Structures are given as C-alpha cells and as structure tokens.
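Every protein chain of the complex appears in place save one, which is left out.
Coming up: chain A.
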Amino acid sequence: MRGAQLKAWLFMAPLVAVNLLVIAGPGLMSVYYSFTDWDGLNSPGLVGFANYTALFGDADFLRALLHNLLWTAFFLVVPMSLGLLGAFLLTRIKRFQLVFRVLYFVPYVIATVVSATIWRQILSPTSGIGPALSDLGIPWLKDVNFLGDGDIALGTVAFVNNWQWWGFLVVIFLASMQSIEPSLYEAARMDGANTWREFWHITLPAIRPTFMFLSLMTVIWSFLVFDYIYILTQGGPAGSTDVLSTVMYRMAFEQQQAGYASAIGVILALISAATVGGYLYLRRRLKWEM
C-alpha cells in the first residue's frame, strides 16, 4: 500500500512542482507586493495596508467590482438557463442531435481573439449589422453604438461572451442528462407528469452535482473575466466595461502601480477562495450532494 502511495505521489510530483513554481511562488510574491509601493521597476517599499485602504476609496475599483457582480449574475442566469434548456430539448430528439451538439459547441472552440474581432466588426456602427440592416430598409439599429455607448457596452460584451459560452454548457449538461435512468421518466409519465414536471422533479435533481459545479466555476470565471472585455473595449468607454482584471492590468502595465495591482490580484484570489470555501462547506458540512 505504501509503495502504491509512493508511486502515486511520484506521478503527481512534477505537476505539484510546476504549480508551486507557476502559482504558489508568484502568488506569495503578489501578497508581498500588495503591501508595497512597487512601480514595477524600482525597489519596492513597504506601505502596510495603504493599497487596500486606497482600493475601497477608489471609484474605478468599486465600479469594476460592481461590474464583476453584474457579470456573475448574468452568467449564473442567462447561459445556465440556456444551457439547461438546450440540453433538455436535445434529450428529446434523436435525429440531428449530433448536428445540433456540434453547432452549439463550435463557438467554444474558436479562439477568443478571432471571435471577438469578428464580433467587433459585426457591432461596428459604421460597417456592422446596424448599417447593413439600414441599407435593407430596417433602420432600428442604425444609430446604436453597441460598444461605444457606455450604457449598453457591458451588456453587449456579456452577450458576445455568452454566445461563445452557452453551447459548451449545453454539451456538459447533455452528457449529464444522458446518464439519468430512463425508467424514471417512464414512471413519471405513467403518473401523469408533464414535461416541465419531468424536468423539475427528475432532470434537475439528477444533474445537481454538475449544475452546482458549473455554478461554482461560473462565479470564479466571472471574477477572472478579461479576454473578451480587453479585446472588445479595453474596459471603456470611460470604465463602463471595466472589471477587476482590466483595472489590475492597467495599473500594473500602464500606470506603473504594480503594488496596487497586486492588491487587486489578492482581492480576486480571496473572492475565488471564498467561493470554493462556500462550495466545500455546503458539500462537507451540510452534506449537500454536489
């Protein structure tokens, strides 16, 4: 038994070493830098909690945090609902199911930079879908500047990100739904259950572990979102699409405030840790099945 454990540890050792090098080391350095005034070039000087206290008086940071929360709420509701609905409907069809699965999944395998660039063209107020529809006699979107209007830019970027993401959820939920015992549905139908009741009382409880895991990852990923926002708007106009990661990037690499950026990084890590902690608490202490 000890030999088997040793072998297991030997197999895991390289990965553990890489993670220590790539995550733990820099992570600890980040915690240290978050207590300094490091500008990225000169030697850092300790400033205590000054970066953290400054963060909570920084309107840009607070607005970015609010955007992360809105983003999380959007992705916990819209793509999760679409994913569940899409997967459930796909379990009901036999013909062309594979075609739909592929169609839903294709956006997910397109490189983010490629799909974001295409979407930027589509949403362009001078050469995108608005002017094109206007040329066809449909003027509704002609004067809508999806990425230039601060009131709708964040929602637009979330829409584009959702376009790529929800098909992935369909495939994952479908795989989980296909493992449900068919006799459960047959028994429910014999008892007179309609489709909605089948979904609510059989499908949803059966896939709860998958659902909870994806919800957890959605929260974590929502706080780490960067790529689509950076490519489409770089956080603009005037911070209306800023999230914590874009503010952190700007502070570290444009404003020479690496210490301040590290404090944002630590806050992000704490949010992720709290999310995972909550998940573990529900599973271990409250014995939730997930």
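We adopt the following convention: a residue touches a chain if its C-beta (ideal position, glycine included) is under 8 Å from a C-beta of that chain, and two chains touch if they have at least 3 such contacts; residues count from 1.
Definition applied: contacts and distances are computed from a predicted model.
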item	value
Undisplayed chain, where the name is taken from the UniProt record, one of "ABC transporter substrate-binding protein", "Hydrolase", "PTS system fructose-specific IIC component" or "Lysophospholipase L1"	"ABC transporter substrate-binding protein"
Hidden partner chain, touching residue among A:L89, A:L204 or A:A269	A:A269
Given A:A54, A:L85, A:L133 or A:L224, the one touching the chain that is not displayed	A:L224
Touching residues (missing chain, whole complex) on chain A	22-23, 25-27, 29-30, 33-34, 40-42, 75, 79, 108, 112, 124-126, 145, 147-150, 161, 164-165, 168, 218, 220-222, 224-228, 233-234, 236-240, 245, 248-250, 252-258, 261-262, 264-266, 268-269
